[in-house]
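Removed: one protein chain of the complex. Kept in place: all other protein chains.
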Amino acid sequence: MANAIKVRSKIEGDVALIRLLISHPMETGLRKDTEGQLVPAHFIELLTITYQDRTVLSAQWGPAVSRNPYLAFRFKGAQKGEKLRITWVDNKGESQTDEAVLE
Amino acid sequence: MKQDRRAFLRLVSLMTAAGMLPRLAHAETWNQAAFAAKSVDDVVKLLGGSAPQQSDQVILNGPEIAENGAVVPLEISSKLPGTESIAILIEKNPNTLAATFNIPPGTLPDVQTRVKMNETCNVYALAKSDGKFYYAAKEIKVTLGGCGG
Partner (left out) sequence: MTSFASMWPRLLLALLLPCLWCIVARADDAQDARTREEINKYREMLQEGNPAELSEARGEELWTTRAGPRNATLEQCDLGLGPGKLEGAYARLPRYFADTREVQDVESRLVTCMVELQGLTREQATRGWYQANSDMEGLVTYIAGKSRGASIETPQVHPAERDMNALGNALFFRRSGPLDFSCATCHSQPDRRIRLQEVRDLLLPEDARIVLTQWPAYRVSQGQVWTMERRLMDCMRQMRWPEPGYLSEALIALQVFLQKQAAGGVMQAPGIKR
């Protein structure tokens, strides 16, 4: 389980509040390690969140988004028991997709 | 059935991470130019806008003082009708643009996230509505702090 995404959902009426925690180093490429070497840039560039085949949020990120990014947003028309799919792609071309069941 | 699907997704994930699958075509390509821009004006231009107007319909909520610039919590919301995107700009960061969010219909123009701030400066929340850009700005003080806690 190298990269995890933790999702919390809360549906009130037909609006779902989604809170995500994504495990990712989000390295800027400007930080030096303990040996004084620059740690290469490694950060999520694209994030796409879909619900029942429609995109409910898409984002473009730079390395200024904090490490282990937190994101909260709300969308309408959500139903308990349905799935949310989260996909990210980072600058190294690595990708992760996770699904969460809405509560 | 559920087990198979989960196992499949995990496999797809692993294979993608190992670079074994062709890179999937995305609706968007990362806006490299915008993320390399070094001023608020340049970012707005590269996001396809010009002369953004200050608006009290764009709400930027954040701390007055961030104990650590590595994690600055922000909440941005827009009361502008038909807000289609929100962007976060940090004036004195090495690269001004921190993030952009596309808000499809049905999604509320309200996002919370955390960003890195290099030093005390203005943070801008940019909202695009009806093809035009509007913004709210807030100065956030950044300090490293003391010995522990």
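Note that the chains are named A and B in the order they appear, and that numbering of residues resets to 1 at the start of each chain.
Definition applied: a contact is a pair of C-beta atoms (placed from the backbone, for glycine too) under 8 Å apart; a residue touches a chain by one contact, two chains touch by 3 or more.
From a predicted model like this one, the values you see are computed outputs, not experimental measurements.
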Among B:Q32, B:S50 or B:N68, which residue is in contact with the omitted chain in the full complex? B:N68
Absent-chain interface as seen on chain A, which is shown: 1, 4, 6, 19, 21, 23, 25, 66-68, 70, 72
List the chain B residues touching the unshown chain? 62-68, 70-71, 73, 114, 143-149
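Following the convention adopted for this analysis, only the chains that are shown with their structure count from here on.
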Dist(centroid_CA(chain A), centroid_CA(chain B)) in Å evaluates to 12
Going by the contact rule set out above, which residues of chain A touch chain B in the complex? 2-3, 15, 28, 30, 45-46, 48, 54-67, 69-77, 89, 91, 93-99
Which positions of chain B touch chain A when the two form their complex? 9, 12-13, 16-17, 19, 23-24, 26-28, 30-31, 35, 70-73, 90, 93-95, 97-104, 106-108, 110-117
